[in-house]
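What you see is the complex with one protein chain gone and the rest in place.
Entry: chain A
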Amino acid sequence: MTGTTSAAQHENTPELRGFREVQQLAYACAEAVAGQLRSGVTEREAARMQRVWLRERGVRDWFHLPFAWFGDRTAFSGFKVPLQFFPTDRRLEPGMPFILDMAPVYKGFTADVGYSGCLGLNPLHDKLLADLEAHRELILREVRERRTLREIYEDVERLMTTQGYANRHRAYPFGVIAHKVDRVAERRWSPRLFGFGTQSLKGLISDALHGHRDGWSPLWSPYRFSDHPPQPGLWAVEPHLGFRGTGAKFEEILVVTDSKDPEQSAFWLDDDLPHVRRWAEEKVAA
């Protein structure tokens, strides 16, 4: 189990370094692919670009294969069945928002990242991205306060409503705002089930079984099974805002430990990420 050791050396344990490395790799991929997106590129092509980029850099297994959503699909407009998450032939147009979402496994470490951008100018999308900052702060604060995951979920949703947005992570399977990620055994052959790596699914299911006995769940949802304080470990947190056909999210790893010190009991794995840098730049500009 990761993240349950003592807090003080946390920053530098080789484990966390491994996770940080793969998360950096995934965000580098997102930025590289986003930089190559042009008008007319389809979601399938964008998903493929991510896959190729990461394969070339040694990624062999996945928590899930890369997703790409363009236009109103970033807000999951009209999504009824999970199959609609898979990339389509929707083409990117100027001003359209997009989201790249990928979860590579690298040297046995898993990352799950979400990158929101748009092709050209879109002030509304900028606003959504800027408003995500409050959610990152809210989640960390309440996890440190050891509120139950369900309560935190409701508070995030309430903040979204106040901001005038719809909660779109509710559209994910089980309506999750986050899920646990963990180390994955490196196998020569890891088949995929509906885009999800079987090794990672195995880990998630075994967590779910253990958690069920102990009263917690690796899925952070609005339901009763999330009515427990944050469980130590690594959580890929993905608040997702939607506003009338425009969606934006970030996804990154939150480390939860059993430390008594609030500062060390929970922290974001890495603050050097595109969305965090962007907020800092905006503050400097303002």
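FYI, contacts are C-beta pairs under 8 Å (C-beta built on N, C-alpha and C of every residue); 3 or more make two chains touch, one makes a residue touch a chain; residues count from 1.
Assume contacts and distances are computed from a predicted model.
Student: Absent chain per UniProt: "Phospholipid transport system substrate-binding protein", "ABC transporter permease", "SDR family oxidoreductase" or "Ferredoxin--NADP reductase"?
Tutor: Per the UniProt record, that chain is "SDR family oxidoreductase".
Student: May I ask which residue of A:Arg57, A:Arg244 or A:Arg277 touches the chain that does not appear here?
Tutor: Going through A:Arg57, A:Arg244 or A:Arg277 one by one, A:Arg244 is the residue touching the chain not shown.
Student: Can you work out which residue in A:Arg48, A:Arg91, A:Lys127 or A:His228 touches the chain that's missing from view?
Tutor: A:Lys127
Student: From the list A:Gly164, A:Gly215 or A:Pro262, pick the residue that touches the absent chain.
Tutor: Counting the whole complex, the residue in contact with the absent chain is A:Gly164.
Student: Where does chain A touch the missing chain, residue by residue?
Tutor: 123-124, 127, 161-164, 243-244
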